[in-house]
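A single protein chain has been omitted; all remaining protein chains appear in their positions.
Let's turn to chain A:
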Amino acid sequence: QHGRVKIKTTAQQEEEKRKEREKKLKIYVAARDACFSKRSEGVWDDEALQLTQQLLSSNPDFATLWNYRREILMHLETWSPLFWLTNNAELLFLESCLKVNPKSYGSWHHRGWVSARLPRPDWARELSLCDRCLSLDDRNFHCWDYRRMVVKISGVPVDQELAFTDRLIGSNFSNYSSWHYRSTLLPLLHPESPDAKLYSFLSEYELVQNAFFTDPNDQSAWFYYRWLLGRGTSVCNCVHVLKYFGPFLALTAAQICDLPPGTINDISNEHNLTVHWTEKHTHRDCALYTGRTESWCRDSATDQELFRSELSVEKTSVLQSELQSVNQLQELEPLNKWCLLTIILLMRALDPLGYEKETLAHFQTLKEVDSMRSAYYSDLCSKFMIENTILKMEYAEVRVFSISDKNLTTLCHLDQLLLVTHINLSSNQLQQLPPQFAMLQCLEVLEADNNSIENLEGVYHLPKLEEVLLKNNKISTLADLQPLASCPKLKRLDLRGNPVAQTPNVESELVELLPSVTDLLL
């Protein structure tokens, strides 16, 4: 058409591009081969340095070449002690490589190597390079890593680094790296008392609240918030010493350990034992009274000490005011899962029993709004319900543990129940009795009607167990009942409403498997 500017056709353009690519490839391959042959000949000269530079600037992820380059540089270094004094070119070259690929392992590593060798490295320049890279991509973890090295070597003051995280969080607060870095800096800056009250003084709460009020769906701020609220240390609080026919054992919450042979040789005297935990620098005393073959002792756990692994309890007033502000957010965002979860944790830290009703309601909402994680919430809720029941039991000092009809999906804290003789788990949603269940060495009666229990793995070697009630569960084969055979005193077993009750000859086979059982309900 008249006047129309002619444009190369797509085919022409493709052809040109193809030729261009071929030409480039040819040059690249030739240079690579030249490099490899030089290396195998042990040549470390300027020409080789040039070759690696040429190759690496187009492909900075070629680890072998970086290695060769370092060999050459080290070689040249030995020839001229002032080599690095005049060599700024390496850093400039690396900057060009980082422009090709800002996330190149090879380039960042090499830069670290070079910086460490320079007699007078310009750390300010390195920091500003990192700033530039992070402003382009604040999640460039290669750069984060390199920056940490620079900060460490050059000794940047902690408060400056804190200001640096302020800046990054200000420009985009959805950044785990910055928040996390902050959480490592604050304790350095305030080694004396890194606790919740201090951080409230430092207006850390204000900062993080600004973030989660602005965008409550962003999890990075919520995680930092949980860090701020503190982490209590779990306390080992139960000791159980008993005498078997053979060796003496000390049974702790987590493990059973042998007492050295000969520690207790007769039972006619009273023995006082002290058990030390080397890892936790804590110890507990217990006594084995005259004439007894076993001893039970247990810390009196109060709600102030138990189950506080999530949040620290020291600063109740801070937690109380935080609960208020998160509740405020929840009014605005009734369906936000992070908000609900945080409220639950705060409530548990403040008053687990008093807030039980609210907690359950929030769990219900959580399961609805975040159905993908409903099983997780069920488990967490079960855990909290068990904790609450244990707390109540603590006050009553009874050895009966009853937690029926609470929608439990999992069992935990069994270590707190070592002295229980009677456990009632009826009408929950348990699918199994886990191996830890075997810790309940004092158990005599197990009630677990109306669950979905499929196996009895944990009902094993329970020396005092007499009664097992498993009406309306999902035990389907005789093999699932096998563990019961290790409980010598088992007399009564209720299996009504289980698939296994329908199998032919089940009665005779059960008699054979569990000879001690006299009262069998099928």
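Throughout what follows, a residue touches a chain if its C-beta (ideal position, glycine included) is under 8 Å from a C-beta of that chain, and two chains touch if they have at least 3 such contacts; residues count from 1.
The rule is simple: contacts and distances are computed from a predicted model.
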{"item": "Undepicted complex member, UniProt protein name, chosen from \"Autophagy protein 5\", \"Proteasome subunit beta\", \"Oidioi.mRNA.OKI2018_I69.XSR.g13776.t1.cds\" or \"Rab proteins geranylgeranyltransferase component A\"", "value": "\"Rab proteins geranylgeranyltransferase component A\""}
{"item": "Residue in contact with the excluded chain [from A:37, A:171, A:317 or A:516]", "value": "A:171"}
{"item": "Hidden-chain contact residue, picked from the options A:95, A:131 or A:333", "value": "A:333"}
{"item": "Options A:101, A:183 or A:210, residue touching the unrepresented chain", "value": "A:210"}
{"item": "Residues in chain A touching the chain absent from view", "value": "1-8, 13, 170-173, 209-211, 213-216, 325, 328-329, 332-333"}
